[in-house]
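Worksheet: the structure to be examined is printed underneath.
Our next item is chain A:
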Amino acid sequence: MTEPILQVDGLRKEFGELIAVDDVTVRVREGGSLAIVGESGSGKTTVAKMIVGLEVPTAGSIRACGSDRSTPARSTAERRRRGREVQIVFQDPYTSLDPRQTVERALDEVLRLHQGWDAPRRRSRVLELGELVGLDARQIRALPRALSGGQRQRVAIARALAAEPRVLILDESVAALDVSIQAQVLNLLADIRDETGISYVLISHDLAVVRQLTEETIVMWRGRVVERGPTAQVLDDPQDDYTKRLRASVPRPGWKPTRRALAGVGEEMDP
Partner candidate 1 sequence: MLVATLVVSSFVIFSALYLAPGNPIAVLSGGRTLPAESIKVLEARYHLNDPFITQYWLWLKGVAHGDFGISIALRENVSTLIASRIGTTAALVLYASLLILVIGIGLGLAAGLRRGFLDTSVLAVTAVSAAIPSFVAAIVLILLFSVKLTLFPSLGDGQGLFGTIYHLTLPAVALAISSLAIVARVTRASVREEFGREHVQTAVSRGIPYRQLVRRHVLRNAAIPITTISGITVASLIAIAAVVERAFGLNGLGAYLVSAANSKDFAVVQGISLVLVTAFVVVNVLVDVLYAILDPRVSLGSRAQ
Partner candidate 2 sequence: MSTAAPPVEAVAAVERRSWLALLRATGAAGVASAVAIAIAAFVAAFGPLLAPDSPYLGQLSSSYVGPTGGHLLGFDGQGRDLLSRLLGGARTSLVGPLTVVVICILAGTVLAVSAAWKRGTYDAFVSSGLDVLFAFPGILLAILAAAVFGAGLVAASLALAVAYTPYVARVLRGAALRERSQQYVAALEVQGASAFSICLRHLIPNMLPLIVAQATILFGYAMVDLAAISFLGLGVQPPNPDWGVMIAENQSGVVQGYPLAALAAGICIVIVVVAFNILGERLYDQAQAERR
């Protein structure tokens, strides 16, 4: 068996007294797609931040594309190499782009960072990337404020892909989009996977989106993994109490919301 493209073992993160992530283990095979499901406070976003190096793990190890990234990068070259291994697309289309930078310049900046190409070559790659995510030449020259939320999210995807990463982390990347736009972006992500063979890690609270995009699922609750397995199995036949409750909370035709014992699992109770 070949080594997984992303391998996370015993990951832990403490913020002072709070244990945000506790003993999380993740495997993603090349070309595979994994969902990390959970609600606020589950630690799923902290896991994503540690994988891309925005947070330093308290304990545990992270390996991507065969090299270790458990500790902060020492050199510029190392930092950029990691950038070519794993990329991320965030949730908020409105702050994910520099408002002063055109799409073109944003993509060009990333290309310059990673490839030793001359200007014409970078320019043609920018157009190629635009085409890949469905942006025309006019949109490529535009500033973010001229673009809709869906278009901005396409730009964020293109920027991540510009580094030609092997793993793309989607941190609630379609959560802020309108339903009709969300469908477009989900289809786009499926097409990109077919074309490039990239692996996805989807961080999401939306089980329908998880079903649509991933093969494997991990369910997190209060920093710990409570259930894992093939996505269809986890959603159709959840074993853990919390997963069951999460599944039952999704509105559907004929759904009847019920009140549970309030101090029960998952219920936030503050002082």
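As a selection rule, all candidates are chains of the complex that A comes from, given by their letters.
Simple rule for what comes next: a residue touches a chain if its C-beta (ideal position, glycine included) is under 8 Å from a C-beta of that chain, and two chains touch if they have at least 3 such contacts; residues count from 1.
Small disclaimer: the values here were computed from a predicted structure and weren't measured.
Between chain A and the candidates 1 or 2, touch in this complex occurs only with 2. In the complex of the two chains, the chain A residues touching candidate 2 come out as 52-54, 73, 76, 79-84, 86-88, 90-92, 95-101, 109-110, 113-114, 131-136, 138-139, 142-143, 145-148, 151, 156, 159-160, 163, 184, 187-188, 191.
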